[in-house]
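Entry: chain A
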Amino acid sequence: MQSRVMPTLLGLVFLLTGGLVYSDTYQVKKTWFGDPDLQGTWTNSTLTTLERSASFKNLVVSEEQAETAALIASQGNDAYDNYLKQGETPKKGQDVGGYNTAWMDPGTKLLRVGNEYRSSIIISPKNGKLPWDAKKRREYFSKDLRRKFKRTDHPELRGVGERCVVGFGSSGGPPMMNVLYNNNYQIVQSPGYVMIMAEMIHDTRIIRLEGAHLPESMDPWMGDSTGRWEGDTLVVETTNFNWQHVHRAGLRHYFAISKDAKITEIFKRTSNTEILYRFRVDDPNLYKSAWVGEMPLRAQSDKIYEYACHEGNYAMKNILAGARAEEK
Partner candidate 1 sequence: MSLIYRRFFTILSLVGMLNIAASELPKGPNDKPNLNGVWQVLNTANYNLEAHSASAAMDLVVGPIVPVPHPSILALGAVGAVPAGLSVVEGGTIPYKKDALKKRNENKENWLQLDPEIKCYLPGVPRATYMPYPFQIFHSEKAIFFAYEYAGAVRNIYLEDPGEAPMDSWMGQSWGYWDNDTFVVEASGFNDQTWFDRSGNFHSDKLKVTERFTLLNKHTMGYEATIQDEEVFTKPWTIKMTLYKRIGQDAQLQQFKCVEFVEELLYGKWRAK
Partner candidate 2 sequence: MKNTLKIIAISFTLLLGASTYINAHHAFTAEFDPNAPINITGKVIKVEWINPHAWVHVEVKEAGKTTVWMVEGGTPNTLIRNGINKKTITPGTVIVVRGYQSKGKLCLPRCIANGRDVTFPDGSKVFMGSSGTGAPRDGSDPRERR
Partner candidate 3 sequence: MNKSLLILFTVIALVGGLNAEEWTQSKTWFGDPDLQGTWTNASLTNLERPDYYDTLIVSEEEARTTLRMSEEFSESVDNPYEEGESPQAGDNVGGYNVAWMDPGTDLFKLDGEYRSSILTYPEDGKLPRRYIRWGLEAYGMYRMFTVADHPEERSLGERCLVGFGSSGGPPMLNVLYNNNYQIVQSPGYVMILVEMNHDARIIRLESNHNPDNMKPWLGDSVGAWEGNTLVVRTKNHHPQQKFRAGIRHQILVMEGAEITERFTRTDENEILYQFEVDDDKAYKDTWRGEMPLRAADGEIYEYACHEGNYAMANILAGARAEERK
């Protein structure tokens, strides 16, 4: 395995050179005030998951493998969608399940970086797996106040998505991860700022260019991001994470970001319709080494719609009231 802490300088070089896969002919356009233009509406929906699933051995997969994966996925959706025959009622004791797949938009194909199909978002460590440090992880989580409660005892014990505080599964990031639906982002830039709005939950990351970090006593839900331009590449550094946003659970991935983590992201426009998004997570509280992931943000013509989550969050009350009812 690599040395425990990859020196950040090397890490940064690694982050930047990765782009060689792309042809250099694309000329990045500039905004009205001269910054490289990343603006537009983007999506990161894809079948590829954060960690490599057992069915793939290495990072780059052939086209056929990609097609079979897409086929399996669509068949899976159909099966899920029609698990009941016409007129049949669900049996007791089974997993209650979710809802029809029409509600979902997890993506139809594996992601492609350049012309390579990828089996995982993680590109380092090489095995495409999160480099957990089991001992450190147990120790860090043991200090979490919430461990000694049942998950239905208090509202603060539900996931951040269920509480409608931020999108589940780190949809808004950092790092920004594909989830089951609403994988949509809008980027708008103005002098000194890059703003990334994640549809879920209308969370705007306002990245201050050449800015200084907030004092330690301030810990916004999505951390505090400052950015700078390295040529045409935007490098964003985020610290000051909120201790309640440690678990980043999606249906197809789970990872954790401790409050002392440092995350470096880069955004590199590779064509009119694509941005290469790469991130590096340095979090010695939980992981043996830094880990790096990479995925494209693809242009999409669709609009971002309002995702007012808290205003209609009946689920939270039902969950807690249900638990109380069961205790009686």
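These made the cut because all candidates are chains of the complex that A comes from, given by their letters.
As a convention for this text, a residue touches a chain if its C-beta (ideal position, glycine included) is under 8 Å from a C-beta of that chain, and two chains touch if they have at least 3 such contacts; residues count from 1.
Note that the structure is predicted; figures quoted are calculated from it, not measured.
Trainee: Which numbered candidate touches chain A here in the complex: 1, 2 or 3?
Mentor: Considering all copies, chain A is touched by candidate 1.
Trainee: Please give the residue numbers of chain A that touch candidate 1 in the complex, ascending.
Mentor: Residue list for chain A touching candidate 1: 145-146, 149, 153-154, 156-157, 214-215, 217-220, 244.
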